[in-house]
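Here is chain A:
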Amino acid sequence: MEPDQQFQFSVFFCQQLDPQQDLHSRELERVWGSRIRFFPMQCSGRVEALHLLKALEEGADRVLVLTCPEGRCRYKEGNLRVRKRLEYARSLLEEIGLEPLRLELRAAPAQGPRNIARILEPVLQEPWEHGPSPLRNGGVQGDLSPEGRNS
Partner candidate 1 sequence: MNPTSHLQQVLEGAHFAVTAECGPPKGADPQALREKAQKLKGYVDAVNVTDNQTAVVRLSSLASCVILKQMGFDPVLQMTTRDRNRIALQSDLLGASALGIQNVLCLSGDHVCFGSEPQALGVFDLDSVQLLYTARLMRDEGKLLGGADLSQPPKLFLGAVENPFADPLSFRARRLAKKVAAGAQFIQTQCVYNLERLRHWMNQVRELGLHEKAHIVAGVTPLKSARMARYMKERVAGMDLPEPILERMEKAPSNKQREEGLKIALETIEALRETPGIHGVHIMAIEWEEAVPELVERCGLLPRPPV
Partner candidate 2 sequence: MITGTRKPMEEILAMIAPYRRVLVAGCGTCVAECASGGEKEVGLLASQLRMDSRLRKIPLEVGEITLDRQCVYEFIDQLTAFLEKYDAVLSLACGAGVQAVAEVFPSWVILPGLDTSFLGQTKQAGLWLENCRGCGECRLHMFAGVCPITRCAKKLFNGPCGGSQAGRCEVSPEAECAWHLILQRLESQNRLECLEEIYPACDWSRQQGRGPRRIQREDQRT
């Protein structure tokens, strides 16, 4: 990764995915520092559109939802439901002109280690075409006084 591409990642992951998630998330945190934030969920189906929007609002450039392999959700449909929620959240982003593909869903491979660090490493290394979030330079705090009201 190029030094000028200091993206912020927020990762929502299903806790059923990795029995040693604390160890593995710390492993990534050691490499990526404050640029990666983890949000463990009891099931990816618990992820709501609001979580995803908040993550972007709070400065993430790229939000990843990491689910169990398809057909392997402990609660049967959690990882299917989150797809629809993510699609909905994307539509909300589109409404305000923010790149919907900043929200991304990744299913863990059916064969492979149950280790979020191993699953995420290649994803974090991928070239990322959408650049830094335009919200980062926004932050205007104009005149919010009652006089600013012109009704």
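As a selection rule, all candidates are chains of the complex that A comes from, given by their letters.
To be clear about the criterion, contacts are C-beta pairs under 8 Å (C-beta built on N, C-alpha and C of every residue); 3 or more make two chains touch, one makes a residue touch a chain; residues count from 1.
This structure is a prediction, so every number in the text was calculated from the model and none was measured.
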item	value
Interface partner of chain A in the complex, by touch - 1 or 2	2
Candidate 2-facing residues of chain A, complex	48-50, 53-54, 56-57, 92, 95-98, 134-135, 138-146, 148-151
